[in-house]
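Each remark here refers to the structure printed beneath this line.
Only a single protein chain was left out; the remaining protein chains are all shown in position.
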Amino acid sequence: MSTFTRSSGRAADALRPVRITRNYTIHAEGSVLVEFGNTKVLCTASVEERVPPHKRGSGEGWVTAEYGMLPRATHTRGDREAAKGKQSGRTQEIQRLIGRSLRCVFDLAKLGERTLTLDCDVLQADGGTRTAAITGAYVAARDAVAKLLADGKISASPLLDSVGAVSVGIVQGTPLLDLEYTEDSACDTDMNVVMTGRGGFVEVQGTAEGASFSRDEMTQLLDLAAKGIRELTALQAAA
Amino acid sequence: MSTFTRSSGRAADALRPVRITRNYTIHAEGSVLVEFGNTKVLCTASVEERVPPHKRGSGEGWVTAEYGMLPRATHTRGDREAAKGKQSGRTQEIQRLIGRSLRCVFDLAKLGERTLTLDCDVLQADGGTRTAAITGAYVAARDAVAKLLADGKISASPLLDSVGAVSVGIVQGTPLLDLEYTEDSACDTDMNVVMTGRGGFVEVQGTAEGASFSRDEMTQLLDLAAKGIRELTALQAAA
Amino acid sequence: MSTFTRSSGRAADALRPVRITRNYTIHAEGSVLVEFGNTKVLCTASVEERVPPHKRGSGEGWVTAEYGMLPRATHTRGDREAAKGKQSGRTQEIQRLIGRSLRCVFDLAKLGERTLTLDCDVLQADGGTRTAAITGAYVAARDAVAKLLADGKISASPLLDSVGAVSVGIVQGTPLLDLEYTEDSACDTDMNVVMTGRGGFVEVQGTAEGASFSRDEMTQLLDLAAKGIRELTALQAAA
Amino acid sequence: MSTFTRSSGRAADALRPVRITRNYTIHAEGSVLVEFGNTKVLCTASVEERVPPHKRGSGEGWVTAEYGMLPRATHTRGDREAAKGKQSGRTQEIQRLIGRSLRCVFDLAKLGERTLTLDCDVLQADGGTRTAAITGAYVAARDAVAKLLADGKISASPLLDSVGAVSVGIVQGTPLLDLEYTEDSACDTDMNVVMTGRGGFVEVQGTAEGASFSRDEMTQLLDLAAKGIRELTALQAAA
Amino acid sequence: MSTFTRSSGRAADALRPVRITRNYTIHAEGSVLVEFGNTKVLCTASVEERVPPHKRGSGEGWVTAEYGMLPRATHTRGDREAAKGKQSGRTQEIQRLIGRSLRCVFDLAKLGERTLTLDCDVLQADGGTRTAAITGAYVAARDAVAKLLADGKISASPLLDSVGAVSVGIVQGTPLLDLEYTEDSACDTDMNVVMTGRGGFVEVQGTAEGASFSRDEMTQLLDLAAKGIRELTALQAAA
Partner (left out) sequence: MSTFTRSSGRAADALRPVRITRNYTIHAEGSVLVEFGNTKVLCTASVEERVPPHKRGSGEGWVTAEYGMLPRATHTRGDREAAKGKQSGRTQEIQRLIGRSLRCVFDLAKLGERTLTLDCDVLQADGGTRTAAITGAYVAARDAVAKLLADGKISASPLLDSVGAVSVGIVQGTPLLDLEYTEDSACDTDMNVVMTGRGGFVEVQGTAEGASFSRDEMTQLLDLAAKGIRELTALQAAA
């Protein structure tokens, strides 16, 4: 296996410096700025006392997510989706992924008939925005749940586990953990992995960008991801 | 592990009856009706002598896909996306997946500056429409390539390999190959796998619907998928 | 009057071979593939136990239609309306015509407060898609009505008559029945006629494509259409 | 045949008072207020020195139309289409009809590579807005052509004939010319007829609102329409 | 200060000829054609017995406005907003301004739970369409209120005052009242002022088109506007 040298001398199996800042803004029930190196995502958790039609009268709540990127979060300015009048397929894919990932650790019956919306807005992008978003959204959701408990709106936590996510990929033959933008652009295979704190898989999305990848490579990538998410889980707990 | 009994006495590792009908309609350069049991998808391949802006002047072509479902392809009538004025997030996710999967087996330089569009329209749905679509779209694409060669528009085939796809999942603890609708609705874990004819992975998309899944379960699902795609590859070759 | 020679030696007053296949798909209450030569339209009838706002509480039901064309149903690929985000004026005109034509043979009070939606999707186009759609939609509607009667949801048929449609036109001075695409493109006058099984007119839509047409020509076209619809009525009854 | 008594003692075969006011507004190349009784439509003809893509480089011009209704042109306020973000199917049908009708009397080659747009905006509606619009749009178009000739932009008139339109229908068994709103709402059959000044048919659009109509009724309606359009042609010439 | 000579020898502090025609169309509860020179706006007031969600159950009514411009109201044809599928930012700004201005003279409780919609449609534009619209909309609203009183639907007028508006600006150093299009295009500063009949300010919107403006210039512009609106108030009362 050839070896690829990462910026700042980062090891192939090392996360970027991760920072989780709670109470980043004042209005939301949970508000977290999550940073994976230069990637910065603001994740807010909003509680609303109503549910979408498919949950009305069910006694269950709903957890959903929306994702956005500020136009100049990226190297060159991207179109503002609100101005274009539609969200891109990429945006929709990502927000559906975040929503599914969070719902996986929620007992919707214990949440009661209310909606928890996770808004994940990328202030600055340098690769891995969707995995940072999931990792930060969990902490924002946890804060919102704590507030519901403190306010006596629910008596038991609907959270079943924590959830975190990281990207892995193969660049010039080297499997790498937590790709930054230049690595992501150059990689042959790109995989986003979402796991619970107890180590169960929630989502695995691997894509061959150029050549297809082998079963062996997949094994190495999943090992790397599991290592990374264990570390993220500890950081979430410590936040 | 408990065992789940499938309809028609199908084995856990068996595909549904698969039928690939070429030249299903007369106008397209490639036109294939692909059937996985009761799932029926019409895949047409259209060649146009122009490329999207990001390929203009590059000497390379483009391969893309669009996906749709007739309103009454399903048990209950769904809204017509053209009437609603937008494609759902699910539709966009699927057509992006089909496009990426097909591009993975194309040498875009050998295609020349032209676009190959794969339209995958579901006439009848019973689970696995996206994997059937990829499997059928490859055959339609192969026919369109054959026509380009026969017409002397290209001198060498841009196809690098074949590509096929299948869904796998875990229902009541039993790993199953090629889920039909009732299985898909009941499954704990659902995975769509896309592989080349030579056995390389192109896409792996696993999702925990309820509880998370383990590394072991993932291994079993990937084994099942590989078996299924080997059989599909043979059927594509024979078509 | 000059004479125009049709493909396959078809007589000026002859329909193309017409085929009506019932139960073409499995989920819809009525599902018919109708073929007028190379024109193939899938017509499904869906029953839903709700009515649009203007019929709520009226005791009456509603019959409506939607029309679509697969992108590669035609000689060259057309844009997918769902991807463009709007239905063309042509599509809306056609689906409004189909809806009015079907409502004309329905006693909406006998249907009860439910909606019958006719989805007409063109799988392959060679002229006359709207008239084939009306002809096929009637048979799908009849099957859906039979199911409502069999299920005991209604006790008397709301169908007052059958309805069918055909196109007629003048090509190089010759009045022709049931135009195929090459004739349609070349015609001076194009007329779509919808009639009931008992011979009443439901819709007459004549358009001069180039020069205007005379009262005499109109008479000849209406005669041709009446002959064609009599034959279609027999085929519908026999299906 | 039963007889139906019209408001103001109007005869069954009489037009409402028709008024055609030229130069109603100052900016357009042609600007006509056309009144059929209480129906008032402002028709402007605008000349632009460019053509749509399908005519570029053809040496030919284009004639097109747009139609709108002010929100309170009607008895109860209708939604503003600009605010809703889409034109209704009815609006699109009507503007396509106006466009086709006008193109039928134009020699597009003699117009040269320019576009003539007829905007028909209903200020007050009382039935027959589309036929009034066609009748007025012709006069606006004629004025715009006169201006092009006067300005030396074209040397010969592209107008081949005049064109006018009227509605006819059967109310309580009585065939009537030029329906006003209360008659239109009550009619069994409604037909819009467009004819050239020389008496050729351009469009015939008959619709059974309730029961179907017979060949005989059609004959009577076409006779009435022809009479009405002869009178309108004289009024257009005199304007 | 340099002096600018106006068309038709109009004085710097003179309004254009203003004409207010009531009952311009027949269906609306209030219908006014207002003319400021060549600017002509049709203002209709429509009463509907329902309120938007934020007023339901409040016992209060709502007053709102919509604004539009016919495509050929202007020197060159503008796009039809209904055809483009969206209202421009300018249109939305104007209709929000008209709505706020009218609400300012309404006691919404006295209006009762009903909606008064002011539709302001520009038939011909020559500068100052928004201020003409406000001036005319007030008269249409007054007529609608009179009708509600006459019909016994309300027992006391909800109108607190009259409201009118005019534009002022600085052209080549000269402050001018009621700008026409050529002046508006050439001005350095443009200000729209809305005032009540008793002389209170409702809206002041001043914009530097080129260089910024001084406090002194602002004073002169406000004086001019106050003079103009006093005259408009008299004309509204006399109408």
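Going in written order, the chains are labelled A, B, C, D and E, and every chain counts its residues from 1.
To be clear about the criterion, a residue touches a chain if its C-beta (ideal position, glycine included) is under 8 Å from a C-beta of that chain, and two chains touch if they have at least 3 such contacts.
Keep in mind that this is a model prediction, so the values were computed, not measured.
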item	value
Listed residues E:E48, E:E93, E:E113 or E:E231, member touching the removed chain	E:E93
Chain A residues that touch the omitted chain in the full complex	25-28, 31, 38, 40, 42, 44, 46, 48, 66, 68, 70-77, 80-83, 85-87, 91, 117, 119, 121, 123-125
On chain E, residues whose C-beta touches the chain left out of the figure	86, 89-90, 92-93, 95-96, 100, 104, 161, 191, 195-196, 198, 200-208, 211-215, 218, 222
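In this text, only the chains that are shown with their structure count from here on.
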item	value
Interface residue identity across copies chain D, chain E - same or different by half	same
Angle of the C-alpha superposing rotation, chain B to chain E, to the nearest 5 degrees	180
Distance from the mean Cα position of chain D to that of chain B, given in whole angstrom	51
Numbers and ranges of chain D residues touching at least 2 other chains	86
